[in-house]
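Can you keep this structure in mind? I'll have questions shortly.
Missing here: one protein chain of the complex. Every other protein chain is in place.
== chain A ==
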Amino acid sequence: MKCVIAGAHLRGVVKTYNLTFQECDPLQAVFAKHMCPNILKVHSRLLADIMIHFPTSQEEVTLSVTPMKVCFKSYTEEDTDFSKTMLTEIQLNPDEFDYFQVGVDSEVTFCLKELRGLLAFSEATSAPVSIHFDVSGKPIAFSIEDMVLEASFILATLSDIEKETASQQPPCFSQRQESSKTCMGKSEKTSLDKDSNTAAVASKKPQWNGNALITESAKPTSPLAEREIKSIPRVTKKDRTGTEGTATTAAEDHATPEGEAAASRYQEFHSLFFGAVSCKEQAASSHISHSLATASDTEEDFGNVQSSQVL
C-alpha cells in the first residue's frame, strides 16, 4: 500500500513522496491504569532533568518510591561487577511532583532506553507526564495527554521471581501507535480508562488471543533477558472503527501460530506504545480487523474503512 504525499512548490515544481507501509493488526494492551496504586505526575522537563544524570548506555533503571521519597537509580543485580560499574542514584522529594500518590511502597525496574524516546517526544509537546505503576513485575505506564493527542508507553518491569522455563514460542511484540484527534468534526474523547473496564488487570500468565507480533530481533544482552516477566498486559485484538481523522502508524506484523504462550522473555518485549482510539468495540471476529489507515487518492472519506485480511 502506498501513502502519497505531494507538495506544490513555486515555479510549478512538484515533489512527490511515495511512502510504503504495511497494514498490521493494531493491538491494545489491556492495562488498567486507574487501578494502579502509585501515580506520579510530573512535567516532562523534570523527568528529562533526572534521566540526564544516567549515562546514555544505561539500560535499566530502578524507580523506588515510598510516601516520603522518590528515588531513581541504576539497576544492579547480585552479580553486578561493582568494581567496574559506576552507579548513579537520584533522590527527589515528593514536593517536586505535580501529583504524588504512593499507595504501596514499591521498587520497579524498567528499560530506560525505551523511555528516552518518550521523553524526547513529551518535551516537544511540553505536556505533563503521568506515571502509573504498581509493584515489581506489574507494568509501568508513562502517559501524556494533550489537547490533540494522548499517548501511553507501557513498559514491563522486572519481577522479583527468578527465571522460569520459557515456552516454546514466546510471543513478543514491539508496536507503536499514536492516535491523534483532529479538532474538526466530532472527535470522541476517549481514554484508556474507559476502555479498560473490560480488561482484566495484568494477569500472571499472559494469554494471547489470535495472533501476536514478534519483534524483529532480540535485544542484545540485557540483565533482564534471563528473567521472565511474569505479568504482561493481556493483549486482545479489538475491532475498531477509526475515529475521524485518526491516523495510526504501526510496526510490522508477523504471523505466529495461534495459541497460548506461558511467558515472554524480556529481551523480546520492548514496549507497547499506543493511544486511545475509540471506545467502540465490535464483536471480535479474529480474522478480520479494520485497517485504520485508509489508502485513497481522493479526499478522505471517513466512513469508508477498508477491511484487511489478517495473515
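Methods note: contacts are C-beta pairs under 8 Å (C-beta built on N, C-alpha and C of every residue); 3 or more make two chains touch, one makes a residue touch a chain; residues count from 1.
Operating definition for what follows: contacts and distances are computed from a predicted model.
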{"item": "\"Translation initiation factor eIF2B subunit delta\", \"Checkpoint protein HUS1\", \"Protein PAT1 homolog 1\" or \"Vacuolar protein sorting-associated protein 35\" - which is the UniProt name of the missing chain", "value": "\"Checkpoint protein HUS1\""}
{"item": "From A:66, A:85 or A:126, residue that would touch the chain that is not displayed", "value": "A:85"}
{"item": "Residues belonging to chain A that touch the chain removed from view", "value": "52-53, 55, 82-93, 95-96"}
